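First the structure, which I've put down as structure tokens, then a few questions once you've had a look.
All protein chains but one are shown at their positions in the complex.
Showing subunit A:
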Amino acid sequence: MTATLPPPATPPPGGTATLPPATPTPASVPVAAPAPAAQRPDKRRVTVRPTVRFRSSRPDLLLCGAVLVAIMVVQGWNIGDYPALSDDEGTYLAQAWAVQQGEGLAHYTYWYDHPPLGWMQIAALTWIPSLIAPDTMVVATMRIAMLLVSAVSAVLVYVLARRLWLPRWAAGVAMALFGLSPLAVVLQREIFLDNLAVLWMLLAFCLAASPSRHLWHHFGAGLAAATAVLTKETMLVVLPALLVTMWRHSHHDTRKFAVTGAITGCALIGFSYPLFALLKGELWPGAGHVSLWDGITYQMSRPGSGFLLTEGTGSHGALDSWLYYDRVLPLGGLAGAALLLLTLRWSVTARALAGPALALAVLTAVALRPSGYLPAMYVIQALPFLALVLAGGAASVAHAVLRKGRQRPRLVPLRRTAAALLAATALVYVAPRWYEGDRTAMTADANAPYRAAARWLDTRVPDPANTRVLTDDALWLDLVHSGYEPGLGAIWFYKADLDPAVARTLPGGWRDVDYVVASPTVRRDARDLPTVRDALANSEPVAVFGEGEDRIEIRRTRGTDGAEAR
């Protein structure tokens, strides 16, 4: 990996500097030399850019390494206990487990809800630990794998910042913003496909901004981008920003090959998903089988979560939850993006960061759809761009304060004081808030009820192998390790209503269920799921962990006596 090393915040326009042409001076041309040859401009000279190898730049390595250690400590400490286990984490990890077990892409029928590449990667990441200690294949433990993902992504943010000609300190700031913001800490700890997709997209941006402008680096950027999209399909909207970055960083003479190559590579890898469906005979809808078409139709027609800025909508709730953890990164980043896009004509930093700023603009526009569906993890894919743009904005401001205009020696102390004051203000504003947020992340225990529920189901149920439990996805792997039959013994609660293959095994509805683990997710979604609703209504809590909204109840259905009733 390489990073460029121009004077801070003053990248040459277009990022290029021209070597003096090597055409001979008239005096050195012998009289006999043919005129047309002597007058030909020397096309062998190309514009070159000052670059240093990132790997051999000690200050870069030290700074990047130091920030990385901080991020690893903050994100890794207490990773299993905070934040609360999410249903989606359970889903992806369970499907990764199914991949490891050789059961295909999921232990229930894979129905093209998302492209499977994401949890195939999770399966690969957790493969060796799960071989050594199969019981560790549960959400809380395997969050450790995400630490690796965070580490790589954070380093890529630093590399990308340097490749976009940010000065070293700003690259460090971008990396810190990306990895230490309480919002980032909470979200990046969780086993979300979005975190993996971000890694691939960052790799794509780094390759697109490769200082050597190598054809196959750009081709690789296309491949990485396709991988990102196949990891989490929402990454699709970021592709135009990647294209802009690649366009700006390619050379006029080789651009057409580089850019078409990248697009071709991206498209060909992308098409492998429909090809996969085609090979399985599941591209188009048909009786008796799932299809890619149905999966896409479902995702496109998911009920909207309302307008982002309307109070009381689901989207607004998601926004509130993001801002609860951190305001600096989302709001500061958006302001930075707006500033950069507005000053595109005048500011070299703005042009250097046009790609990330455009990515944010597109992501914001998508989030502002009046009636679209906005999941809580949506912000994850914006985090690196928010960090880069905010750091870029800071670099831009610093440059304006320290260097813009006439360089009068008299003003230097004044300029320096102003810059120091600005930096101190920012630090005073950010530090206490982040300290609070990160302290919570490193000390709070949000998952005690889950652990207790898992322990209860492990020790207090006499015959797990013949007991049927409706549970949310987060606890599912714990139950599987405790001996419940995966799929039809330990049942993802919504499959009881939505998967015909599961519903068929429950002819008596709730009467065929022994236990319901009523977590917040189960209680919330039961409204639309008749079997789960009935099971909740016809059951008594036998154990309750935690209290209030977040409590987890283990409920035994009426008229059954646990496993013995069957």
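Assume a residue touches a chain if its C-beta (ideal position, glycine included) is under 8 Å from a C-beta of that chain, and two chains touch if they have at least 3 such contacts; residues count from 1.
FYI, contacts and distances are computed from a predicted model.
Between the listed names "Sulfate ABC transporter permease subunit CysW", "Xanthine dehydrogenase family protein molybdopterin-binding subunit", "RNA polymerase sigma factor" or "Glycosyltransferase", the UniProt record for the complex's undisplayed chain reads "Glycosyltransferase". Touch with the chain omitted from the figure is made, among A:Thr136, A:Thr254 or A:Gln299, by A:Thr254. In the complete assembly, the contact with the undisplayed chain comes from A:Leu215, out of A:Ala70, A:Leu147 or A:Leu215.
In the complete complex, the hidden chain is touched by one of A:Phe54, A:Trp165 or A:Phe276, namely A:Phe276. Mapped onto subunit A, contacts with the missing chain fall at residues 22-24, 28-30, 32-38, 40-48, 212-216, 251-254, 256-258, 260-261, 264-265, 268, 272, 275-276, 279-280.
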